[in-house]
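Every protein chain but one is kept in place in this view of the complex.
== chain A ==
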Amino acid sequence: MEPAVTISPQRTKTERRRNWKTLVVEQRYLLLMLLPALLWAIFFCYLPMAGLYMAFVNYQPSLGGFWTKLFQSEFVGMDWFQYFFRNGDFYKIMRNTIASTMLTLVISFPVPILIAIALNEVRGALFKKTVQTVSYLPHFISWVIAANIIVTMLSSGGIVNDILKWLNLTDTSILFLQEGRYFWWIVALGNTWKEMGYNSIIFLAAISSINLELFEAAKVDGADRFQQIRYITLPHLKPTIVILLILALGGVLNAGFDQHYLLGNGLNQDFSDVLSTYSFRYGLQNSMFSYASAVGLFNSVVAFLMVVLVNYASKKLNDQSLF
């Protein structure tokens, strides 16, 4: 069978150029509508990327505009990166970043799956809807409010300490936010609290696409509800779980700035400082601009590589690519 092929006539250079011009004229309104977005990306995404040159110079915040100062500053190559890798902070910051995100992942990943499965099993519509509505709510508040709530719950007169005392697990209040060793747990549980309901939506959608006849058949075969979950619901959720897990792994170096900054304080700093808060502190509070940029660049590059790697893995494993 002959494939239908249209052979385009050879175009001359001038013809092509005219073509391009007419296209621009034809699409002038489309281009006009794209203009704000284009300006936004140039000014607020690509100019800061150019500004990353700061990480390779010794930027001195003295007279002159930012760009003149930047290009007049002394070029120091990888010195700032070496300084970061060699001083003792690197180990601590990386440990905190990875520990915090990994613990968050381990705790906050399975909970939404459990919630989705449970919600799907509920018969009463009112109960189901109430639980759903309330559990999504923390997602929509800011981390500032969430941090305020967490600090209150964990304070010496807060409900958590009251429960621990009531259970006779402690007789004096535990000062959770003043001791570093609790910090990763607080962030992990805080993240879980904030996002568990919301994250369950996607699993709930996946469950709702399962053919109901499968459950009927299982019931006829005598499977109880535990068995139905184990042999029908979970296997059907597996592809969704795998994709989301892979996606989550891509963000392992991106510990949220908000929660670490807002819950962190001088006393838990050894455990609360992550790449983003460290860079913030050195840059905006101690005015070591170049050093902070180098730390930020290290963070961005590794995070970007993680995403590319994860996308590649996802392609191989699932034949699904994220971009």
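The rule is short, and it goes like this: a residue touches a chain if its C-beta (ideal position, glycine included) is under 8 Å from a C-beta of that chain, and two chains touch if they have at least 3 such contacts; residues count from 1.
In this section, contacts and distances are computed from a predicted model.
Colleague: Which protein name, taken from UniProt, belongs to the chain you can't see among "Carbohydrate ABC transporter permease", "TetR/AcrR family transcriptional repressor of nem operon", "MucB/RseB C-terminal domain-containing protein" or "Fumarate reductase iron-sulfur subunit"?
Modeller: The chain we cannot see is, by its UniProt record, "Carbohydrate ABC transporter permease".
Colleague: Which one touches the absent chain: A:A99, A:I201, A:A218 or A:A248?
Modeller: Selected residue, touching the omitted chain: A:I201.
Colleague: From the listed residues A:F43, A:F71 or A:Y91, report the one that touches the chain absent from this view.
Modeller: Considering the complete complex, A:F43 is the one touching the chain left out.
Colleague: For chain A, which residues reach the chain that was dropped from this view?
Modeller: 20, 23-24, 27, 29-34, 36-37, 40-41, 43-52, 54, 65-67, 70, 114-115, 118-119, 121-122, 127, 130-131, 133-138, 140-142, 144-145, 147-149, 151-153, 155-157, 159, 162, 173, 175, 177-178, 193, 196-197, 201-202, 205, 222, 224-226, 257-258, 262, 265-267, 276, 279-280, 283-284, 289, 292-293, 296-297, 299-300, 304, 307, 322-323
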